[in-house]
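A single protein chain has been omitted from the complex, and every remaining protein chain is retained in its original position.
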Amino acid sequence: MYKATIGIEVHAQIKTKTKMFCGCKVEFLGKSNTNICPVCMGEPGTLPRVNKRAVELAVRTAIALHARINMRSIFARKNYFYPDLPKGYQITQSIPLAEGGYVEIDTGNGKKKIAITRLHIEEDAGKLFHTAEGHSFVDFNRSGVPLMEIVSEPVIKNEKEAVAYLKRLRQIVRYVGSSDADMEKGQFRCEPNISVSKDENRGTKTEVKNLNSLKAVERAIKYEISRQIKTIDRGEIIIQQTMLWDKKRQMAIPMRKKEGVNEYRYFKEPDLIPLILNDGDIEKQRKSIPELPGEKFDRLIKQYGIKKEEAEILVEFPYIASFFEKSVESGCSPKYAIGWITTDILGELNKAGKKFSDIKTGPSHLAALNKLIDNKTINMNIAKNVLRSIIFTGEDGNDYVKANNLAQVTDENAIENAVKELIEENAKEVERYKNGEEKLFGFFVGQVMKKMRGKANPGVVNKVLKDILNRR
Amino acid sequence: MTENELLLNGTIGQILSAVKGGNITVEGTVRFFIERIKKNNLNTFIEIYEEEAVKKAREADRKVAAGDVRGAFFGIPFALKDNIAVKGHKLTCASNMLRDYTATYNSTVYEKIEAEGGILIGRTNMDEFAMGSSTETSFYGSTLNPWDRNRVPGGSSGGSAAAVAAREVVFALGSDTGGSIRQPAAFCGVTGLKPTYGRVSRYGLVAFASSLDQIGPICRSAEDAERVFSVINGFDKKDTTSKEVEKYDFTDYSPKKFKVAVSNDLNDTNLNPDIKLSLSNLLNDIKRDGHNVEGVDFDFSKYSVPVYQILSCSEASSNLARYDGIRYGYRTEKYDSLFDMYKKTRGEGFGEEVKRRILFGTYILMAKNSALYASSFKVARLIRDKLKGTFEKYDILITPTTFNPAFKFGEKIDDPIQMHHSDALTSICNLSGNPGISIPAGFSREGLPIGLQIITKRFDEKTMFQFAKYLQSKSNWHRALPEE
Partner (left out) sequence: MKIENEDVRKAAEIAKIYLNNEEVESYKIDLEDMTQEFLDVLQSLGIDLDEKFDFTQSSSKRTVLRNDNPDVFEETDKIIKNAPSVKEGLFTVPTILKGEN
């Protein structure tokens, strides 16, 4: 039986206005090579200056990861030649900003802590465009953008855990405001390393790059585990290498062998003194940390009795969670609120291709609908219809019910008439029911509701229907 | 003092007063020096900014007429070593690699001098990327020593030192990584200061070895050097390795008794006898003046160069990686791949000495040798600690600046190790971070200038200048001019 072992390196773009070591703006809207300056272009004689905000946000992230923060961390140079790297070295850290820590995930059968090895600050490289005509082009707008590299221990067992870890990690950096972590924009780049083994020793690992979504991470890990197992079963050995995920072909392809040798010649960056933090700096960041995703997940389940999957949606989308909690605060039952939000509102948004911020109904609308159900003005089905109708108008639920004459009918006479009509029209089915085919009762209820345009009080329908059928 | 005497041997302060008093014009002053550069033909400058300097001089003269004279260097012509950035001007580091590169920003030191009214008249020759001790590695050819045109001016700031010595400019800035200000100052008979590491912003100085590089003045006298230093020093937020200490201000000389330590390098058998004699005479003078002079066992000149080589080449190999032919600088003409372009560009763009140091540094930083670079700092630390101990007992440490006076062209260029060893006495300060100043202290029997190095504790340039000004108050070595 093979066991897979996975570690993941994540590069998250730190959410700052300016680059890591110069005052150039971090934005990718305009033309190429516009957010550049002598510093991030590595012009002779320029020197780096550390962005305070980037450090603060990295500290905040480290706290949220329960990591041990180094009061003295050291910037270092990683030396290599590549056209997108202006100085011929990348400034990274040799003594990282933080070490240790963990991210707690829910594996489906219990909780698991994914250990973090380290978190350090570094700068991004520029961007290369490749053409077929004998030239590649370089745009340095991204050169020097601040990144946090977060490295996990190799303790992840499968693609599901990997995705759960990345999801939670992404929520954490978003919650603390340290990164927008949009994978499609390259703000949250994941590079898993994967190995398989039959025993306790770790097998030869491969690294997979070019993963632009969690789906891709999941598929690539699954693919790579299976490829490695097949390779070993064929009696071949795994080659330690970096693979590129090919989205079109849904497979990982080995990267071309690097020309020359890899010798990064790390050494302390002599243009920067060690980064010294004090307790005050860290306390200040600790105070600004909001409720974290893991805590929120547990609390939502405990406080509102909602399901794990429902809590997971609220944790992933804090604005929906806030809508939910405000609805409950306004008097809506948690059960109704979560159902309406996750099924009806999200369903309707999905259908219309709109965003949550497009909806016009507020938490008070949900509370009002709940009230209409409680006072038996409408039933659940009508409530759902009303909600779906007023989502983009923001109309008052009460008004809508009145205007469209949707109030529930509890008048036994009206219902009796409908029941009698039904019995006349369905003599055969009544006969079969009488002969013991009791499941037809549901059919009768549905037919009566249909006749009453869904407005009949289901309890009264049940009662009247039973009475009349039994009398016959 | 005639106008000629004033311009040839006046201090910054004296020239400034003459300008302010309307006794001389700025334009006349600027033209006087530019004519000398042309006439001397020592290859001190890579480029003279004649038009621009004259234009600025005329503006300055208009200000004089309007009574609007401000700035510590108002109307004073100065020069910068060609590794200090001035926006819109070429910045070549005397290398084929950068011969077409135009700086896009200003160095902090230039901005400070400019703000005080100084008039930049050009950029001076140097060893390529400041790597050398003779200015012979310059892509633009050697600078000649004004005292003997068959000899080197020293290096790497050879152009700046020779220009000041030949009175082609009032002062110049150089950079010092292992002695590149002090050694040429000694060879050319001028005063050159390497400030405490972190005292002057390195922003805009093309990096050679970031842990060792400092910009400093090369001047006619210690007084002038102090004037320039008092302008260019100070914390700069653009260079976060610069230290937030109180800005240094010029202080008038006030006599006091110094406790002077003399390094036993003075008894080294390798020391040129003329240098030994000159310095011994000088020390006797100092003793006679009632200062406390004692010899100390200080043998770091035996160790400094190999350590300096490891440290500076390692950093240089990384600092010079940016010259890849993509964003600026030289690019080879024909290539068939990216890596072919890199290798040809760098193989052709850099000179032999630069390549030697990059290769050495690259080799040292390779994973299997990585302990070498880190260990070089151990020696640097040792030297720093030992000097610290010395300055608990003494105010001043004196050494010769060099073991020999200026050597002849070609004498050492084919022997890199010998060449490197001419930094033995100066690189001590770069490794420890202490300030060091070389002042003229006599002449050899061949008529070549001799330099004396004064070292003080870190951030104590005050004591250094007090002592240097004391020495120059009782001697005229710094006023001697080479024959024309």
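Order of writing sets the labels: A and B. Residues in every chain begin at 1.
Going forward, contacts are C-beta pairs under 8 Å (C-beta built on N, C-alpha and C of every residue); 3 or more make two chains touch, one makes a residue touch a chain.
What you see is a predicted model, and the numbers here were worked out from it, not measured in a lab.
Which of A:7, A:38 or A:101 touches the hidden chain is settled by the complete complex: it is A:38.
Summary of contacts with the chain left out: across B:6, B:54, B:296 or B:366, the touching residue is B:366.
Note on the undisplayed chain: of the listed residues B:31, B:58, B:243 or B:462, the one touching it is B:243. The residue touching the chain not shown here, chosen from B:77, B:174, B:234 or B:433, is B:433.
In the full complex, chain A contacts the hidden chain through residues 16-18, 22-25, 31-34, 36-38, 41, 43, 49-55, 74, 81-83, 128-140, 244, 253, 255-256, 258-261, 263, 265, 268, 270, 273-276.
Contact residues of chain B toward the unshown chain are 100-102, 104, 197-198, 211-212, 237, 240-244, 302-303, 305-307, 309-310, 313, 317, 321, 324-331, 335-344, 346-347, 350, 355-356, 358-360, 362-364, 366, 369-372, 374-382, 416-417, 433, 458-459.
One rule holds in what follows: only the chains that are shown with their structure count from here on.
One simple way to say how far apart two chains are is to compare their mean CA positions; for chain A and chain B this gives 59 Å.
The touching residues of chain A, counted against chain B in their complex, run 38, 41-50, 77, 79, 81, 83, 86-89, 136, 138, 140, 259-260, 263, 265-267, 270-273. Of all residues in chain B, those touching chain A in their complex are 83-85, 91, 93, 98, 101, 103-105, 107, 202-207, 209-211, 237-241, 314-315, 317-318, 320-322, 324, 326-328, 338-339, 342, 362, 365-367, 370, 373.
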